[in-house]
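If you scroll down you'll find the structure; I have some questions about it.
Missing here: one protein chain of the complex. Every other protein chain is in place.
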Amino acid sequence: MSKKKSPIEIWREQKSKYSLLGKKGEIISLSRVNQPPVSLASFAPYWSGLVKISKTKKKTGQIISAKKDPEIGDKVVGVFRRMTPPDKEGIIEYGIKFKVKQHEKTNFS
Amino acid sequence: MRIPVLGVYQTKFGELWDKSLSDLVSEAGKGAMKDAAVDISQIESIFVGNMLSGISVGQEHLASLVASIFKTKVPVTRVEAACASGGMAIRQAVLAILSGEIETALVIGAEKMTDQPAEIIAQNLMAAASSEEKEAGLTFPSLYALIAQAYLSRFKASEKDLANVAVKNHKHASLNPSSHFPFEITVDKVLKSSKVAEPIKLLDCSPISDGAAAVVLTSASWIKKKPKKNGVAIIGSGQASDSLELSDRNSLIEFDSTKEASKKAFFQAALEPKDVCLAEVHDCFTIAEILAIEDLGFYKKGEGYLIEANGEVRLGGKRPINTSGGLKACGHPVGATGVKQVVEAVIQLKGRAGKRQVKNPKVGLTHNVGGTGGTCVVHLLAK
Partner (left out) sequence: MNNLKRLLRVGIVGFSIYLPELAISPKEIAKAWNRENAKIGESLGILRKTVAQKDEDSITMAVEAGKAAIEMADISPSKIGALFMGSESHPYAVKPSGTIIGEALGLGNEYLCADLQFACKAAAAGLQIAAAMIESGMIDYGLVIGSDKAQAKPRDILEYSASSAAAAFLLGPKKESVAEFLYTDSFSSDTPDFWRRQGCDFPQHLGRFTGEPAYFKHIEAVTKNLLSKSKYKISDFDHVVFHMPNSKFPAAIAQKLGVTDRQLKQGFTVLQIGNPYSASCLVGMARVLEKARPGDNILVVSYGSGSGSDGFVFKTTKLQQVKKTKKSFDDFVHNLEEIDYSSYLNQMEII
């Protein structure tokens, strides 16, 4: 009996969660989770870590890095993603994950 | 303070398919009372340490269940502080006796974890972590992996340094017939075990175990009426808290709650870390033991992993840590652990530890942590 988050709890947390969208940060520590909790089984393996988002504030969150494995010290930015694999009937939980910035090349236009 | 320990008992820890939570509670409680040479009519209050009975076996009214098991009407109090439930139950009993309200207490720590599949239990254990950490997809191995990663990176230690802790504790457990894993392992085996959440591997993690432990405590005045030879007593008790989530901590690589709780206990006992002969510390993951021996004041920050390598904290060394096998190898039925730690310290101080006996110990310490250091309870025991 794995516990699903109540849609009301999801709704209540939205405002504060979404405020991390676009926030910049730096990875303080991280781990690749190979054995996830049941609710995230299909997302594994993924990275989770501790991110510093200001002089005084830190947040734990999932870390996304497409090109190469993320490392301590990498700069990240908050992006909007699904937090759990969707089921057929329930409310979908959205939230913010931290995407590694530096491996991208820009200014091709 | 002086809270004599009249009797102790630990059930076997492991995958005890044929034992229910009630069976474990009953065995431990009866065993401790027998060791104390008292019966239930002499127990004025019972304290039960347990974390998951609601989620795992659907029983939240544990206090009443325990009263039914022992057929008593005395006050029974359930204490919960995640993995520190057992240590906190001991402390609550100590405080009750110190208050003068009661003179004898039975403290039982118990947990039944194997009725559910491991992934469900791992998810249930996350009830000890924060909402944000759950959303980040973290489980306890990965939370401690963040700590380990920060420690290894800061002190240039390696995964092999973590493995040393597991190897030592298995060596101790191989001498403890009540342990979950009474066999030795090698560093190589640890390093080759599956990566749960890097750098934490399967053999860096304490297991999911069933088990119970119990002690009978009494007041200093009660024992005067029935003095016992070879007595052992709790002489210091400290408890402290810290934030639920790692993102609110001052540092990832030290537990303020351990430092605060141990300071209080040492002050009460009028002792210092150097006076401690042996300790049962909270090695839920190998990194946790390294942090513990530093935060308890035995060694400086950053020295812990070197000490684990040089034999000082092994049986036969200067200050053996986790002679029971620790959480890693003796097992970790969550609510039972804190009480088991006191049981082990008492057995050692009384000279009853058989093959794993420490030579002539005078002072023992127990260190029990909840979650990632949100709660810590430390006790000091002496002859």
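By written order: A and B. Residues from 1 in each chain.
Keep this in mind: a residue touches a chain if its C-beta (ideal position, glycine included) is under 8 Å from a C-beta of that chain, and two chains touch if they have at least 3 such contacts.
Note that the structure is predicted; figures quoted are calculated from it, not measured.
Please provide the labels of all shown chains that the missing chain touches.
A
For chain A, which residues reach the chain that was dropped from this view?
Output for chain A: 14-15, 18, 21-22, 42-43, 66-67, 79-83, 85-86, 92, 94, 97, 104-109.
Definition applied: only the chains that are shown with their structure count from here on.
Averaging over Cα atoms per chain, report the distance between chain A and chain B in Å.
33
Can you check the complex and tell me which residues of chain B touch chain A?
On the chain B side, the touching residues are 55, 116, 119-120, 122-124, 126, 130-139, 141-142, 145-147, 149-150, 153, 194-200, 245-248, 252.
Residues of chain A touching chain B in their complex?
My answer: residues 1-3, 13, 28-41, 43-44, 46, 48-50, 57-62, 72, 83, 95.
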